[in-house]
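I have a structure here, written as C-alpha cells, and I will follow up with some questions on it.
One protein chain is absent from this view; the other protein chains keep their places.
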Amino acid sequence: MNTTKKLISLALSGAMCVSLAACGGNGTSTTAEGAAVYRELYSSEVTTLNYLTTSQTNEYAIGANVVDCLVEYDSYGNIIPSLAESWESNDDMTEWTFHIRQGVKWVDKDGNEVADVTANDWVSTAQYVNDARNAADNQYMYSTGAVVHNAQAYYDYTAYLLTLETLGLATGENAVDDAGDPIEVVDPVEADSIGVKAVDDYTLVYTLDQPCPFFLSVLSYTSYMPVYGPFLEECGDQFGLDNENLLYNGAYILSSYLPQQERVLTKNQSYWDKDNVFIDEIRQTYNAEAINVSVSMYQADESDYAAVPSDLLDAMLADESTANLVHGSRPDVSFSYFYSFNFDPQFDEQYEPENWKLAVNNENFRKAVMAALDRVKALTVSEPYNPSDLMNNTITPANFAVGGGKDFTQYDALLSYTQGDSFDEAKAIEYRDAAKAELTAEGATFPIKVLMPYNPSTTNWDKECQVVEQQIEGVLGSDFIDIIVQAGPETGFLSAVRRGGDYALMKCNWGADYADPQTWTEPFVADNSYGFWDLSEDPETQALFAAYSAKVEEAEAIYDDDAARYTAFAEAEAMLIDHAIAIPFSVSSGDGYVICDLNPMEGEYAPYGVALQRYKYQHLYDTSMSMDEFETAYKEWEEARAQAIATSEE
Amino acid sequence: MLKRVLHALVTLCIVIVIVFVLLRQMPIEGYFNNFDKLSDAQIKAGLQQLGLTQPLPKQVLNYFVQILQGNLGISNKYREGYSIAKIIAQKAPISIEIGLISFVVSLVVGMPLGILMARSTRTRFKVWDKIGTVLIVVVQAVPSAVYHLLIQLYGSEMLGVSMLFNTRNLETWILPIFSLSIGNIAYYAMWLRRYMVDESNKDYIRLARAKGVPAARISRNHVFRNAVVPLVQYIPNSILFTLMGSLYVESLYSIPGMGGLLVQVIKLQDNTMVQALVLIYAAVSVLGLLFGDILMALVDPRISFTGKEGAR
Partner (left out) sequence: MTFRRMKAEQLETALNKDLAKQTDPTAAYADLPEDELFTPADFDHSRAERGGYSNYSYWGATLRSFFKNKVAVFFLCVIAVVLLFTFIQPLLPNQHDPKTINNDPLTGVQIINRAPDSEFWFGTNSIGQDLWARTWAGTRTSLGIGLAVACFEALFGTLIGVLWGYVRKLDTFFTELYNIFDNIPQTLVLILVSYIMNPGVGTIIFALCLTGWLDMARFIRNQIVIIRDRDYNLASRCLGTTTGRIVTKNLLPYLVSVIALRMSLAIPSAIGNEVFVTYIGIGLPTDIPSLGNLVQAGRLLMSQPSLRYQLLFPTAVLAIITISLYVVGNAFADAADPKNHV
C-alpha cells in the first residue's frame, strides 16, 4: 500500500514538472525558494473561532488546522493515530481507552508554550460542550450514534437550569414557563459523571451507553476536539473571540486574525508531527467579491486558489490561458441531497395544502414525480461538464461506508437502484395515469399545486428549481402538476421553510456525522424535521413508517457483524426509495471546479468530520492541475484507496 | 448657534429611537448562527444576553445612558465581544484617507472641467462642453456596480498593478482612487457648468460684457465666484462622508474600510453596531450641514449664518 502511495506522488510530481515546464515556470511559490505561502481569497467571514461550539464548515476550517484530535486520517480515509498513540475497546464496544501522546504542547498565538496536552483536555471539552449554556452545535454527537454515558442527561439538566435562569427563578419547584405550562423538574447531574474520564494524565476513557462499532469516526468532530481546561475557564465568554483567546496544538497557529481583512495561519514550530506539514504559511485575504475577482487574481499570480463558477467553465476551457489550469474537485460524499415530500404541509391556503395531502399520500403520485425527475438535466446547472458524476441513486452516497468487504450501496437491497437511473418517462406517465385515476376518486383537483421553495442565497439553487419545474411539468403535463417555484427567506431559511413545513417538494440535504450507514437514517426516523411522514394521517403511509422504524431499530441493534448490520440498513433505505418517500438526488460537488495549486488527494480524507479542511500533508505546487491531470490523479487515488481498504479489512 | 446644536441633538435622539424600534422588527432567527439547533431556553438566554427581552422603552433608556457615558457598546455579531469604537477606529482612517484623496482629485479635475465646459458653451463648436457632457452622461448611465468592476479588471491589466489594495504599496491606491473619483468628477463638473451657465446669463454679466470687461476677468471674478457658492455648501459633507467609504470599491479591492459596513451589519443583525453607525453617520451629517452653512457665510457675504433659518 505504501508503495502505491509513493508511486502516485511520483506520478503527480512528474505531472507537475511537465505542466510547469509547459507554463514556463511562472510560479513563484515553489517550495525550493524558501517559505511556501499559500494565498487565497475568502468572502464569508467566520463569526467565532470557538471550535467547540460550531458545526459550520468555514468556521471549523480554522479549528481543524490549529487543533488536533485523538485520531486523524490518512489520504485514503483510514484512521491513524494522532494525539492518541494507541487505543483499545472492550468486547461490546462500550468502553474505549486512549493512550495520549506525550510531550505535545499547547502554545499561544506567538508560539510560546503554555501547557502540556493531557487526557484532561478531552474531559474539559465534554463538560463544556454538554453544558446547554454554551449552545454547542455539535452537542448531539454525544447522544446520537455514539451515546456517551450521562452526556445527554447533563445537557438536559443544564438546559433545565438555563430555563429557570431565563425565567429568573432560583428553584424549579412549581415553576411555569411563559405560556403557563409547568416545567418538569430535572434531577441534578454532575459534570463529573459524564462518561469521559482521565484515568491519569495520559490515559483517557470514554464510557458509552450502547455498543458503538464506529466510535473512532466520531472523534474527529469539533465537539471531541481537546481544549486546555484552565485556559478555557480563564477566557470564559471570550474564548475563541480572537486569536489571543485560543490555544494551539495543531499543525498551524493562527498568527494574525483581522476579521474582514486578513488571517494568517503559520506553521507551528513545536508541532509534534511537523515533518508532515509542508506549507509554511496560509494567507487568506477577505474579499467580498472573491467570486468575481479570484480567477483574475490567480492569473496575476496574486492568489493560489480560485473557485470557477460553473457558468464560466466552458469559456475558461476554451480560453488557452486558463484551459490547463481548471480542474474538478473530488465529489464530496459527506453530503447527500434528496427531494423530500412534505407529508405535513403547513403552507398557505392558496397552494391548497389539503389537495397536496391527498396527492402526497398517494404512492403512485410520488412515484410519478420520482420517475419524471431528470436529475442529469437538473444537475447540469451546477455541473455542466459531467452532471451524472454528481448523481446519487441512493440516500447514502456511494463510496461513503464500507462494511463486510463491500460498499454499502452494493448490498442487495440497494443494488438495483445503484445501477440504474430513476428517470423514466414511460413509467412516469404510467404512474401518473394510475395516480390520476386514484386521486380523482378521492376528490383531488388538478393540476396539483406543488410549492417548491429555494434559498436565494444558495448559488444556483434558483436556476435548478426553474429547470426542475419546466422539466417535470414537461413530462407529466401542466394539467396534472403545477410546480410553483418560490424564493424563501434568506435568514432562517431552514427553520422557516423546512422545519416549518412550508413546502410541498423541496431539495433537502443531510451531512454524514460518522462512518456508519446509521447516520443516513436520521432524516427519516421519528421527530425528524424533513418530510414529516411520521405525522401523516394516512394509514398507508403510517404503515410504511412503522415498518421502516422497525427495520432501523433492528439494524441499530446489530453491532458485532458488519455485514448483517449493513444488510439491515440497506433494506431500510430501500424501503424509502421503493415507496418514493424521498427522491435521491446528488452528492455535493465539493468545491466544484477550481484552479488551485494544491493537490487535495494528498491531504487527509474522511467524508465526515474535519479531516478534509486540513492543510497537513499537502504540498504547494507551482501551478494548478489540468482537467486530465486531475482525472488521472483522481482515478489513481480511487484505485489506491480501494486497495488500501481491502488491505485494512484483512 | 447653541439652539441649533440642541435642535440637532433632539433630532439625533429621535433617529436613534426610530432605528431602535425598526431593528426590533428583525426576525429573531437572524440573531443566531445555529437557530435551527437551539432549544427555546437557549434562544431565550441568547436574547437575554443581547438585552432584547427587556421592554423596549427600557432598552432605549439603557442605550442613551450608555451613549452618554461615551460608550458605543460592544459588537455582538460582526466581531463578537469587540468594542465598536475600536472597530471603527481601525476602519475609518483607511476610508477617510482614500476618500479625501479622491475628493481632492475630483475637485482638482472636476472644477476645471466644469469651468472649461461652461466657457466653451460660448464658443462655436462647444468642443469641451461636448466631451464633458459625454463623460458625465456615460458615468451616470452605466451602473456603478458595472464600471467599478470594469476599471478593476482592465485597469490592473493595463497598469500592471495588483487587483488588491495594500496600504504599504502606493501603486495599489491608484485604481480605487480613480474609481471613486470618476463619479465625483462628473458630479462637480456637471453642477459647476450648470451654475456657471445660469450665472453668465444674468443681467449684470451681460452688462459687464457689454461694457467690455475682459472675458477672463468676468469669468474669474464674477461668474465663478457666484457659481461656486451652492457647491461650497456640500464640501463639508463630502469630506465628512468619506468616513462612510464606498461599498462597491472597497469590496472589490479588499479595502478594510467602512464601505458597506452598515449594509453588512444590518444583514448580520448586529443591532449594537447598526445603532452606533447610524448615530455616527447622523451626527456627521448634522455637523456637515452646520459646517456647510458656516462655509457658505464665509464665501458669500450676503448669507449670514445667524439668519433665521439655515439654508438647506
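Going by the order they are written in, the chains are A and B; count residues from 1 in each one.
Basically, a contact is a pair of C-beta atoms (placed from the backbone, for glycine too) under 8 Å apart; a residue touches a chain by one contact, two chains touch by 3 or more.
Only a predicted model underlies this, so the values are computations on that prediction, with no experimental measurement involved.
Only one residue from A:Gln127, A:Thr166, A:Thr380 or A:Ser624 touches the chain missing from this view: A:Thr380. Residue B:Gln140 is the one among B:Gln140, B:Thr167 or B:Asn221 that touches the chain not shown. Touch with the chain that is not drawn comes from one residue among A:Leu312, A:Leu415, A:Val525 or A:Met575, which is A:Leu312.
Which of B:Met26, B:Leu52, B:Ile74 or B:Leu135 touches the hidden chain is settled by the complete complex: it is B:Met26.
Mapped onto subunit A, the interface with the missing chain covers residues 291-293, 295-296, 309-312, 314-316, 318-319, 377, 380-381, 384, 456-457, 462-463, 465-467, 470, 485-487, 489-491.
Interface residues of subunit B facing the missing partner chain: 11-12, 14-15, 18-19, 22-23, 25-27, 137-138, 140-143, 145-146, 149-150, 153, 201, 247-248, 262-263, 266-267, 274, 278, 281-282, 285-286, 312.
Throughout what follows, only the chains that are shown with their structure count from here on.
Note on chain placement: the centre of subunit A and the centre of subunit B lie 43 Å apart, centres being C-alpha means. By the touch criterion given at the top, residues 27, 29-30, 33-42, 44-46, 48, 77-82, 149, 152-153, 156, 162-164, 251-252, 254, 256, 260, 269 of subunit B touch subunit A in their complex.
Those residues of subunit A that touch subunit B in the complex are listed here as 41, 47-48, 54-56, 132-133, 135, 137, 140, 159, 162-163, 165-166, 237-238, 241-242, 258-262, 285-289, 292-293, 296-297, 300, 302, 489, 491-492, 494-496, 499, 529.
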